[in-house]
Structure formats: C-alpha cells, structure tokens
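A single protein chain has been omitted from the complex, and every remaining protein chain is retained in its original position.
Chain naming follows the written order as A and B, and within any one chain the residues start at number 1.
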Amino acid sequence: MKMSIKRKTLYGAVALLLFTCPCIPGNAADGPEMVELGSLTQYYEPVQFDHELHVGMIESNECAICHHHTLGTPVLDPVCQRCHASSGETDFVACRDCHPAKRFSAEYLAVLEEDINLFHLEKPGLQGAFHQNCLECHKEYGAPTGCQDCHVRSEKGDKFFYSGEYAPEPADNSSGH
Amino acid sequence: MKKIDRRKFLKGSLAGGVVAAATGTTKKAHSAYSFEGYPDSMGVLVDLTKCVGCRTCEAACNKEQGLPAPDKPFDDMSVYDEHRHGGLKRRTSEKAYTVVNRYDIPEKGEPVYRKFQCNHCNEPACLTSCFVNAYTKTKEGAVIYDPKVCVGCRTCMIACPFYVPAYSYSSPIDPVIKKCIMCYDTRLKFGKPPACVEACPREVMTFGKREDLIKIGNQKIRTTPDRYVNHIYGEHEVGGTAWMYLSSVPFDQVGFDTKLGTQPIISYVKDFLAIVPMVLCIWPALFTGFHLLAHRKNARQQDNQTVKSKKEEGHE
Partner (left out) sequence: MNKVAGVGYVPIDTNYKENNEKWSVKEKIFLGLSPAEYFRRQAANPFNWILWVIYAVGVPVLIARFIFGLGWATHSSYDYPWGLFLSWGLFTMVPLSASGFMMGTTVELFGRKDFKPIERLGLLNGLLGYFFAVVFLQVDLGQPWRLIYPMFVSLGPAAVLFLVAWHVATYLSVQIAELVPAFSEWMGLPRAKKFIKSIVLGLTVAGIILSTLHQGALGALFTYAPGKLHPLWFSAEFMWIHFLTSAIFGGLSMLIVVSTLSKWFLSWRCDENFLGSLDKLTLGIAKGASLALITYLVIKAIAVAHDNEWGYLLTGWGQYFTFEIVVGTIVPLILFTYAVRNQNAGVARFAAFITVLGIALNRMNTALVAYNWKLYQEIPHWREFVIALMLYATYVVVYRAILVRMPILYTWKSDTTS
C-alpha cells in the first residue's frame, strides 16, 4: 500500500520530468542525485532523498523553495526579499550547514545569545527544517504526509511508539476519568 | 437610547462607588506585588501552527519519564476522537504527562493540534497551595514536586488553573501527584531541552530563555501577521508561564482558558492571608477587653459592696 503510493508519486514525477524535460537548467544538474538523510535517525532508517526527482518538479530558478537565498536564485518570500533580494550565492548550501543538528543544546543557545544582532532568532534546527519544509510542500501538493510514508521505522521505533509487536493489549478503560 | 445608557452607567457607577467605599478594596490592590520569574529561567514556545499531531512528543515523554505503557500505540490517531466524562477531550493523567488534542476549526481547512502539559508558572498555584511545600520552582524554570512529603490532600489539583496535576488514585499504598516536571532531573538540570521538545520532528516547540522566547514569539507574529493571532498565550496569563503558545486561531477555540486573567492565583488568596496576622494580633486584646467590659459591672458591684461593708464596719 505504502509502496504503491510511493510508486505513484514516482510515476507522476517521472511524467512531470518528461514533460518539463527541455526546461531542465544546467545548474540543477550540479546538485546531487540522491541524498541520504540519516544523521539524526533514532527510531527510523535513514531516508533516501531523491534530490533529482524533486528538482525536476520545480522551475529552474525556484531553488529558493528549499534553499532560501543560498543558491543565488531569487528568493520568493517578500519578507525575505527585503534583505536577500540580491545577497548572492553562499559557500555552503547543504541544510545541515545552517540548520544545527542540536538546535536546543546549551552550546548553540549560548551562540545565539552572544550574537545580539542576530535576526533569524527563530531559525529551526535540522530536524525542524526538514519536516517544516518537506511536509508543508507535501501537504500543498497532495504528496504523502504520514510519518511512515517517507520513513521506514526501525524496531527501536516500534518499541518507542508501542506499536507493531510492542502494541499494548487492548485495555479496559481503567485510567481514571 | 443614549439617555438610558447614561442612566444605567450612572446607576452602575453609583452602586460600584458605594460598594467600593463600603469595602475599601479595589482590584489594584492585587497588583502591588508579582514575581516575574527567575531572570535566566528557561521556557518553551509552542507554535501550534506547526503541529501535525504525530504524537511523537507523547511517546518521548513516556520513555523519558518511564511511564507505564499507553492504552493505545502512540501512532494510533484514533485517540483524537476519544471523549472522556463531560464530552471533554483527553487530558494529562498519571500515565501521560503531555497530551495532544485535535481541534476541528470549521473556518480552517485543516485541524489544529494542541499539545499541552504543565505550563510551569512563574508563580505556580500548586506550589503556593501546598501545605507541605512539596513543590519547587527551580531557577531553570521547572516546577518540580517531591513525592516523599506529599500527604495527598490534592489541593494543588484544585488550585492549578490549567487542570494539569494528575493523581495516582489507583495506588492504595503510595498515591502521588503525577505531572510534567520539564524533564528537570534528567535533562533540564544539565542544560538540555525537555524530551518532547527534542523529539518533535516539526520543531513545534522552541526551547530557550523565557525572555528570548517572548522576543522570538513577537518576531514571528510581526513578520508573519496573517499566520498568528496577536497574542502569546502564557506571556502574562496567571502571572506568566514558562511554556507559552502561538496559535493561528483564537486561543479559546483550541482548548485554552482565555479568562484566567494576568494575576497569579495566589493574588486571589492574599485577601485572606492578609487578615491572618491581624486576627492573631488584635483578637486577643479585643476579646479580653470585651471580657473585662462584660465583667466590669459585676466587679464594680463587688467593689461597692466591699467598700460599703468596710464603711459599715468603720461605723460600728
């Protein structure tokens, strides 16, 4: 079932790719084909992110949808445009280069504290960045949004969620009221 | 129309004036003192607009706090259709220190999810109502609880304006209060965020110094005003809470009590607490005085009699 959804998406994407083929710009090819997202995994297997597939779904100059201003393509959000209309390409473009893996560690909070001129106070951590960015788009375009549509849950995850073979016995309603 | 309004107004203000004069108290008396929280205390800003109701926070809390197995798996979304007594949505319990509820807002295309747990008040009602001092507000901002001294009177549950503390009624030997302690023992004390914050895939929660979170909240509202209602719930409610919330819909539509006011709960109790020393000091003198007054007549009669009898004795 889940696989079929995935496959459907894949077919759709391939179709989209075929139709928009002539428009694929040179710079998109600079990106990687597949990216393994697994630095944070605890309860799930690493995600194989098909970068090429997603690049194929957008216009050539729409990298900012995910990469904000870092690739030099025009930023789309008018609020961002105020500063980043022509801020140019940056040296680092991977998500993890800007979005910290440990967003709420004491060390990182101290870094934020020190920089009194810092504007992006609310910049999410890496995990937040992935799920906020990916999921919003998936919701918007009707792509899968369930946790296990993208992630394969490990046994540790089943245990964590009390699911699968760790599911609780159907209990009588004894938990107070 | 206007005449009636004015008359009504005059009547009302007259009555109010009489009452105020009669009692001599005004609402302002409450605001004379308030505790704004420890300067560097931490907090969490919950952005409801980001929550998708995956319940990972509930699972993380369960694991971190070593709570018993849930009734249903944490990936079972049917819990959102559960209703308990009074048609109410799920609440915190002895088995769950945090709970996410779904609210279907007709005007919005998608449901709004709301996570809640102990809000870790600046001036906690539970703490001020506890007669064995079982609660502590730590400098990190957590409201923690010592089960070893708890007598089980459950006044803290009466006092908590958010209906947070639960009680292990099922235990006959060692029933205690069960509530979120912001992972104080295992994480917060060591500068780490609570387990739910770290586990949340969408980073619905932002952990940081409370004062910084208010800045972040205001910046979010300012930069994306159509995403949020212009209010940070918990910035001022009942004297301010360490956990605060941003929402896209009015807070009363997603299970928040918006009528709690900004006074900490203890300020409602202060009227009584203020009279305690007065009674202790004045009553003994006052009532002993009454006693003397009541008996003066008798005493005087006795005096007169003795004087009389002495005189008579002298005459004789």
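Going forward, a residue touches a chain if its C-beta (ideal position, glycine included) is under 8 Å from a C-beta of that chain, and two chains touch if they have at least 3 such contacts.
Source: prediction; values computed, not measured.
Colleague: Quick one: which of B:P39, B:G66 or B:G86 touches the chain that's been left out?
Modeller: Selected residue, touching the omitted chain: B:G86.
Colleague: For a quick check of understanding: of B:A60, B:V112, B:C130 or B:I214, which residue touches the chain that isn't displayed?
Modeller: Going through B:A60, B:V112, B:C130 or B:I214 one by one, B:C130 is the residue touching the chain not shown.
Colleague: Touching the left-out chain: which of B:P161, B:P201 or B:G240?
Modeller: Result: among the candidates, B:P161 touches the missing chain.
Colleague: Please give every residue of chain B in contact with the chain that is not shown.
Modeller: Here the touching residues of chain B are 12, 15-16, 19, 22-23, 25, 85-88, 91-93, 125, 128-134, 146, 149-155, 157-159, 161, 163, 165-167, 169-172, 174-176, 257, 259-261, 265, 268-269, 271-273, 275-276, 279-280, 283-284, 287-288, 290-291, 294-295, 298.
Criterion: only the chains that are shown with their structure count from here on.
Colleague: From the C-alpha centre of chain A to that of chain B, how far is it in Å?
Modeller: Chain centres of chain A and chain B, defined by C-alpha means, are spaced 38 Å apart.
Colleague: Once bound in the complex, which stretches of chain A touch chain B?
Modeller: For chain A paired with chain B, touching residues are 79, 103-106, 109, 112-113, 121-122, 124-125, 127-132, 135, 139, 145, 147, 160-163, 166-168, 171, 173-177.
Colleague: Name, in rising order, each residue of chain B that touches chain A in their complex.
Modeller: These residues of chain B touch chain A: 50, 52, 54, 59-60, 62-63, 69-76, 84-85, 93-95, 110, 166, 169-170, 191-193, 197-198, 200-203, 206-209, 212, 215-216, 219-220, 223-224.
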